[in-house]
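This is the structure I have questions about; it appears just below.
Each chain you see keeps its place in the complex, though not every chain is here.
Note that the chains take the letters A, B, C and D in the order they are written out, and that residue 1 is the start of every chain.
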Amino acid sequence: MLFKVEMDVNVPPDVDPARFEQLKAAEKARFQELQRAGTWRHIWRVVGRYSNVSIFDVADNGELHDLLTGLPLYPFMDIRVTALCRHPSSIHEDDR
Amino acid sequence: MLFKVEMDVNVPPDVDPARFEQLKAAEKARFQELQRAGTWRHIWRVVGRYSNVSIFDVADNGELHDLLTGLPLYPFMDIRVTALCRHPSSIHEDDR
Amino acid sequence: MLFKVEMDVNVPPDVDPARFEQLKAAEKARFQELQRAGTWRHIWRVVGRYSNVSIFDVADNGELHDLLTGLPLYPFMDIRVTALCRHPSSIHEDDR
Amino acid sequence: MLFKVEMDVNVPPDVDPARFEQLKAAEKARFQELQRAGTWRHIWRVVGRYSNVSIFDVADNGELHDLLTGLPLYPFMDIRVTALCRHPSSIHEDDR
């Protein structure tokens, strides 16, 4: 089941740089794990912003909530979720 | 080069149904042509709305403008374009 | 899987009253069918507005999209969908 | 009498974690007390956000105000209240 997830990362001006780098490294590792699993199906940077547009493929709403709120950078993120579904005109069966 | 394109279709209350069905059929044909070419890389329906979220892969801004304004349903659409780029954490080279 | 669905009904000023009453009757019948099935789990009127707040329980996003866009009054509705999930503090297992 | 209550929790970046955990535990206890009493009739998490959508069943506006402003996490919440009423098409008498 597919969702568009838009994430804005807000870096507090007085964040400890070393701690933030650690969180970014943990975020990257977790992202790649989910990308390899096919759960975090797509990710793109929004040009000029510390934001991304992502497509998640999950079993249900609860799984998506747990994945998002468990991200290392979640405390610094503003997240918007939009439920998607297959477009009837698509020539593909699986919306990829 | 990738862009997120969000399209809302507004059906006028007094539209001629036969003419609108013709436009929808033409829209579907044009969409599938662009999907097969890899230009209209992804499309998803937004649940509960006559809207879609799409990803376009084009050579430049002008090509995208010509494609979008040439769609059969364009006169009924409100379109928002967001420039995207490859996310540095992605394990894929081409953002697919 | 649960979703909050908010629907605003916009009655065009020049709508044919007899046709609109027919659509409302069909909407009511369809709603009660879905309510009995447990799919349209809750519905409330928003005080002072021709709007409702509803909770849907569906198998997936696609089922919700098909249900909403198939409603008799859908052409007159503005619909906003929000994905929900069980609250971890709830004493109930099923979010009812 | 029913109200939709939407709560966003904003965690200050420099909050004392131990104190916040205490407030969360107190919030959970108070919530479950009100849920058991039937006052906090429904609660759902909004996917991807530290927010909930709730339905309250209270005797009057004043009771709702006192309940909400007395919540342990109230100082960190942004709350929006919408008055609801029974939908005339519902097959149930009590809007549950």
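Simple rule for what comes next: contacts are C-beta pairs under 8 Å (C-beta built on N, C-alpha and C of every residue); 3 or more make two chains touch, one makes a residue touch a chain.
Fair warning: this is a prediction, and the values are worked out from it, not measured in the lab.
Count of copies in the whole complex in this file: 10, from one repeated sequence with 4 chains shown in place.
Note that in this section only the chains that are shown with their structure count from here on.
Of the two chain pairs shown, B-C and A-C, the one joined by more C-beta contacts is A-C.
Rounded to whole angstrom units, the spacing between the C-alpha centres of chain A and chain B is 22.
One finds 29 Å separating the Cα centroids of chain A and chain C. For chain B, the set of residues touching two or more other chains reads 45, 47-48. Every residue of chain A that touches chain D in the complex is listed here, in rising order: 3, 5, 12, 61, 64-65, 68-69, 75, 79-81.
Note for the complex: chain C touches chain D at residues 2, 4, 27-28, 31-32, 35-36, 42-48, 52-53, 55, 82-92, 95-96. If you check the complex, the residues on chain A that touch chain C are 1-3, 60-62, 64-65, 81, 83-86.
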